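The other protein chains are all here in position, but one chain of the complex has been omitted.
And now, subunit A:
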Amino acid sequence: MTVTDKGAAPGAKAPAHEAPPVGDLPARPRRGTPWLLTAAMTALLVLLTLTSAGLGAYDISPGDVLTSIAHRAGLGGSELSRVPESVLWNVRFPRIVLALLIGASLGCAGALMQGVFGNPLAEPGVIGVSSGAAVGAVAAISFGLNFLGNWTIPAFAFVTGLGTVLLVYAMSRSGGRTEVVTLILTGIAVNAFTGALIGLFIFFADTAAVNQITFWQLGSLSAATWPKVLAVLPCAALGLAVAPLYARKLDLLSLGERPARHLGVDVERLRIVLVLVIALLTAAAVSVSGIIGFVGLVIPHLLRMAAGPGHRFLLPGSALGGAVVLLAGDLAARTVAEPAELPLGVLTALFGSPFFFWLLRRTRRRQGGWA
């Protein structure tokens, strides 16, 4: 302090150059957006659930849907007559819950995978993890295995899905990074190989199993039942519960592996845990409904554009967004061509692949070519 400073009146402001005042940090960008998006998506989810429960071959009014839900929850209301009650609780609701679980799993798995690979184009469908999981599921179906009961197909899908993520991860990384080209080409190779394996299983399967597999492969929720919901639930719930715990560390991982380690992240452990979670979520999604692609690509992308790339919102947000999209997709799939039903996987691919194409072009432009 100089003499002149000492002479200053008490309470006078410190000279501006001394220490940068703390309050000078500019307002953090997009702080409110995550809440707004969460609220909007939740509202949409509720709306879609009610619509989806009411619409179909047998229409039920939203009022009746609410009455029935209230009755079952023990909040008054009354039971509907036998047919609508049964349609609602044995057909519509299992399907809705399944769509929510699978959509959430796909959205979250996509966001996680992009974070782990440090590459915005990573997605279970694109890089072949979904088809890897499908190999296990198809094997279980075609050999008629059910030694784990209801959970046989998910368990098989988990094991082969896990193997595939590990394989892709090991093959597409060099020097701690995953280049876009390497990742996509690895995906092509993996998809070709798993396609061949699935073909082999179909070749050896009997006619009934072939029909089952073919239909399942297109990606559909039409055979939803409560036991199927139960089959998916453990994988999906565990994966969705664990993923957000690693949000901060995933943020740090975007700096690269070494810088993340310099900031205290045990990168090896993080990688192993997250690869397991990705395999769990993918297995949950694939084992009942076949390969439903691009949800895990589109949703995290849109959310990143709207609310920034921080994983604390991105992971739960992508789960929520995935649930909304899949529920909407399933509603469309079963109503646009009534009484026939479009396969859901076909529908998501129809909208998702142009988006993927646009994303590829954009990434290429930003990098100034692939070379």
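The rule we apply is simple: a contact is a pair of C-beta atoms (placed from the backbone, for glycine too) under 8 Å apart; a residue touches a chain by one contact, two chains touch by 3 or more; residues count from 1.
Here is the rule we use: contacts and distances are computed from a predicted model.
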{"item": "Name of the absent chain as recorded in UniProt (options \"histidine kinase\", \"NADH-quinone oxidoreductase subunit N\", \"Glucose-6-phosphate dehydrogenase assembly protein OpcA\" or \"Hemin import ATP-binding protein HmuV\")", "value": "\"Hemin import ATP-binding protein HmuV\""}
{"item": "Hidden partner chain, touching residue among A:113, A:265 or A:315", "value": "A:265"}
{"item": "Selected residue (touches chain absent from view) among A:77, A:195 or A:256", "value": "A:256"}
{"item": "Touch residues of subunit A, complete complex, unshown partner", "value": "19-22, 24-29, 115, 118-120, 177, 248, 251-256, 258-259, 261-269, 304, 308-310"}
